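Data block below; observations after.
Every protein chain except one is present and positioned as in the full complex.
A and B are the chain letters, set down in written order, and residue numbers restart from 1 in every chain.
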Amino acid sequence: MVTEKEGLSTAESLRKTRTYGQVRCHNPSCMGRLQPERGAKQVKCPACGLEFRVAWVKDGFPRIRGPVWDVNKRIAEEAFERKMKEEKRDGAK
Amino acid sequence: MALNRKIAYIDLSTGKIEIKPIPLDMRRKFLGGRGLDAYLLYNHAPKGCDPLGPENPVIVSGGILTATLASATARTHVMAKSPLGGMLGSCNMGGFFAPEMAWAGFHHLVIKGKAEKPVYLWIKNGKIEIRDARNLWGKTTTETQWTVREELGDEDIKSLVIGPAGENKVRFANVMTGIKNSGGRTGMGAVMGSKNLKAIAARGTMDIKISYPKEALEYNKRFIDQITSAKVNQTQGTLGTPFIWGATNSWGGVRCRNFQYNQQLYCDEIEPEAIDEACAETMGPYHMAGCFGCQVHCRAKYKIPTGPYKGVYDEGPEYTSQGAFCGEPDCTSLETLLTGNHLVDQWGMDNLETGSIISWAMELYELGILTSKETDGLDLRFGNDEALLEMTRRIAFREGWLGNVLAEGGIIASEKIGKNSFDYLIQVKGVSNLHSDERATPALALNIATASRGSDHLRSRPAIDLYHLPQEVMRKIYSNPVPYDGPLSSEHTEYIGKPWQVFWHENCYMAVDCLGICKYHTTFLGATLPNFEDWSKVIYLNTGLEFTPREIWDIAERCNMMERLFNLREGLQREDLKKGDMLNHRYFDEPTRRGAPDVVGRVIDREKFKKMVDELYEYKGLDKNGVPKPETLKRLGVEKEPSRLL
Partner (left out) sequence: MEPMGKVLAISPEKCTGCRLCELVCSVFHDGVSNAARSRIKIMKWESEGLYIPMSCQQCQDAPCMIVCPVKAISRDEKLSRVMVNHDICIGCRSCVTVCPFGAMGFNVIDRKNFKCDLCDGDPQCVRFCEIKAVDYLDADRVSIAKKKAAAEKITAAQRQAIALESESH
């Protein structure tokens, strides 16, 4: 059994699916991969319009620090109103 | 070797101590750690026992791989019947205690009875002594640890201790080791307090033989590399667990104002990067610490930068503290976060439960269900930092009417407060939920509803479900080590395939807890981190025991069934709001208002939720009421429990 360890496990074989230098838009249906420019402080999702503040774990390794509050808050409020109206029209699901 | 570590039965009422070996067939059935604890609890806790009475056993353990070469073999597990909800009590912590206990010759302790006066246990190289702890009573968690070291004259002693909250039997008092490693959930500190057991001190220099040392070293290198190369762990090693906040609060997965909102707005000051800056300013550029053997090092070191506790050293704050002292009560001050985290560490109280229950009280206060009469004049509004910290203190020391009532935990408190206060309490099985909001994530909602220790994210949460993983990646993960060809969805707002994911993670996390390693080293926050197949190798190289990945899965399923049996014996009923696999009505009735547009306006669909529970029950071999079918018990070999073999 000691010799068997040379084969790759499922987890190890999935290692090649890791993506670097990108972040994911936080909108579930969107989930577009965003690639902020090196050192950028903000990034906007071209698909859904959400904007995020970007922090860098290290060079070439971005992460989303948080939303650009005013922008994403407005988008959320509009979405909420729209959905509540739709629900009234279609009846509660 | 790891397999010759022993189990000790300690009766604090009589002072009798009995030490036994752990038979190999028990290892083959339950491995160790949480799994074997579940067997021991089911066998040693009398049905319906008082959680704070002498007959409730408190069980302390390390995993089968504790202190061996399997990346971070640091975790200590504690189990008993929970004083919080009367169901399964279980907590798990990092640090250095379990390895020290293993080097001292022990893997499991079963502690029963009640000492007449405060005592602590002293475990050294195969021997256990019950010692007077009257001089430790009243001390904070760190004072207790340092005093024990001084008294016994050995700085390498590692202790598991309770603070004042545990002594005061606050029903969510935790068990602690080190500065901040906490076994937080389900009030295990109160159980220790009820036994007059202030601490367990361990020191060991006994060899643990590694079966294949050369190969184990090589494989450990590869195992660690797999773990530390993951993006999630590199982020974690830089920012600690607060890094999670960046995503969850951004898309709308954080409870704010108890359960009114699913995102905290304008909270830049307590975001991970801001916390990290405070740590760097007070502790220098290298301010991360690791638990035993861990190369992820997610534990930040800091000094409180401002306020009455300025300059005081602590560690963390964890993601849970962000929720407890910021998100849920809607406070946005870094000082409050770092101070609150320090206070619960010192007094020995679960940060998660503390923040959650105070936020519930804040909502009741704003609704007029609680008034300044019950709060003894404290203005318990949301966003009132001072009131939050003061109420934390009152709970720990059971001061004031409300402090004393909240110290009883949500269910008892709701009975004492009365009116419709229970409707606002975000709990399952008497245990408060993490500050996460699961209304947009059915898989996570199913996880907290059905978790064995109550509303909890570390029992079966398919956290990677949030990553929108490609189908082929999901398929690869979830059809191993048992085949699964049912549906799987990459959409985390979906209901399809989620029960299988929850079932898979339930078994994955149980196995991790049996091994005694950390969940950040498995398929929890990272999709490419080790699981069953990798463990099969690591167990073999360290202990010589051969298990196929499938066999490890079967053990995990069996151990989960022991926890299920315990809960059923203590009164679990599927849709019971206090003792069941059921969510608060707000999950189904109040739509989310914040976060990403796709998250906004969501509730959990009652019918679909029911179907998910049905499906999960099917995978677990339970009937529609959540009770195991006879054939399931037989298949798992637990049809004769309690068998009283250990």
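Just so we're on the same page, a residue touches a chain if its C-beta (ideal position, glycine included) is under 8 Å from a C-beta of that chain, and two chains touch if they have at least 3 such contacts.
For clarity, every value in this text was computed on a predicted model and none was experimentally measured.
Q: Which shown chains does the hidden chain touch?
A: Touched by the chain not displayed, across the whole complex: B.
Q: Just one of B:Lys47, B:Lys221 or B:Lys310 touches the chain that is missing; which is it?
A: B:Lys221
Q: So one chain is hidden, and I want to know which residue out of B:Asp207, B:Asp485 or B:Glu607 touches that hidden chain in the complete assembly.
A: Considering all chains, including the one not shown, the answer is B:Asp207.
Q: Given the contact definition stated above, which residue among B:Tyr9, B:Phe30, B:Phe96 or B:Trp122 touches the chain not shown here?
A: Here the residue in touch with the unshown chain is B:Phe96.
Q: For subunit B, which residues touch the unseen chain?
A: Subunit B touches the missing chain through residues 67-69, 72, 96, 99, 103, 142, 146, 155, 178-179, 205-210, 213, 216-217, 220-221, 224, 228, 283-284, 286-295, 297, 301, 313, 315.
Everything below uses one rule, namely that only the chains that are shown with their structure count from here on.
Q: Please output the residues of subunit A touching subunit B within their complex, sorted ascending.
A: Interface residues on the subunit A side: 1-2, 4-5, 9-15, 17-18, 20, 24, 26-31, 48, 50, 52, 55, 57-58, 61, 63-67, 69, 72-73, 75-76, 78-80, 83-84, 87, 93.
Q: Sort out for me which residues of subunit B touch subunit A in the complex.
A: 212, 215, 219, 226, 229-231, 234-235, 238-239, 243, 246-247, 249-252, 263, 265-268, 271-273, 440, 467-468, 470, 473, 476-477, 480, 491-493, 523, 527-531, 533-534, 537, 540-541, 546, 591, 593-601, 605
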